[in-house]
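A single protein chain has been omitted from the complex, and every remaining protein chain is retained in its original position.
Up next is chain A:
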Amino acid sequence: MMEKMIFGRFIPGNSIIHQMDPRAKISFVFVFIAIVFIANSAVTYGILLGFTLLVVFLSKIRLYFLINGLKPVFILLIFTFFLHIFFTREGDLLLDIGFIEIYEEGLRQGIFISVRFLVLVFITSILTLTTSPISITDGIEVLLGPFKRVKLPVHELALMMSISLRFIPTLMDETGKILKAQMARGSDIGSGPMKERIKAVVPLLIPLFVSAFKRAEDLATAMEVRGYRGGEGRTRYRQLDWRFVDSLSLLVLAGLAGMLWYFRV
């Protein structure tokens, strides 16, 4: 289950999308999210869907892999679809079998909302699948740069994010070890009534917290020793490289917005 989930996962590759600047990709996704709401007809939703599939194709991530990884999302999608179908009562009556009545408008809305949802999930997944977490952090740091003026601690936030990401696997390992150590002492987390299970989690969390604090202290010392004094006067090792494709992608997005506006009813 966890292995198949693709939320927040990064699949290394060398497609054109992989090579794009994270700043471009992040801006792209945000603008795209806004643009999606222009669509309001069969043609415009069709264009959106087509465009999204083109992006998926360019990313060289297999559609099957994407769909398989987003299964939990599809359950939600189907649920909203049926919600619209059953509860919208406008337009011509299409189907009437006893207590179920399906109206034309309901079907339309159901399909539109589903497509909108699908397109948004696909595009955001493509962002995280093709961009390493550290690049996303870099991109966010630069994009938020202007907010330093209003005293937003942008550098600190980015550093916090990258350190958290870096320690996730370490703490996962540690959780596994503590779990085994507690199991060896007879604690049973996997079964029993809910209340017992929650109680059994406490002896798992406390050692984890203790060790996390110890790690944090060690890390702070190690950082200080290596000359860390906050963001001022610091240079960056990771350089972002804005290229022609990055500008092009935003131009294409502007084109898409124009097209949706034109075909909108």
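For this structure, a couple of remarks:
Note that in this section a contact is a pair of C-beta atoms (placed from the backbone, for glycine too) under 8 Å apart; a residue touches a chain by one contact, two chains touch by 3 or more; residues count from 1.
As a convention for this text, contacts and distances are computed from a predicted model.
The listed options are "Energy-coupling factor transport system ATP-binding protein", "Sarcosine oxidase subunit gamma", "Multifunctional fusion protein" or "4Fe-4S dicluster protein", and the UniProt record of the chain not shown names that protein "Energy-coupling factor transport system ATP-binding protein".
Summary of contacts with the chain left out: across A:N40, A:N68 or A:T221, the touching residue is A:T221.
Summary of contacts with the chain left out: across A:R62, A:R89, A:K177 or A:R234, the touching residue is A:R234. If you put the hidden chain back, the residue from A:I134, A:V245 or A:M259 that touches it is A:I134. Remark: the residues of chain A touching the chain excluded from display are 132-134, 162-163, 165-166, 169-170, 173, 214-215, 218-219, 221-229, 233-239.
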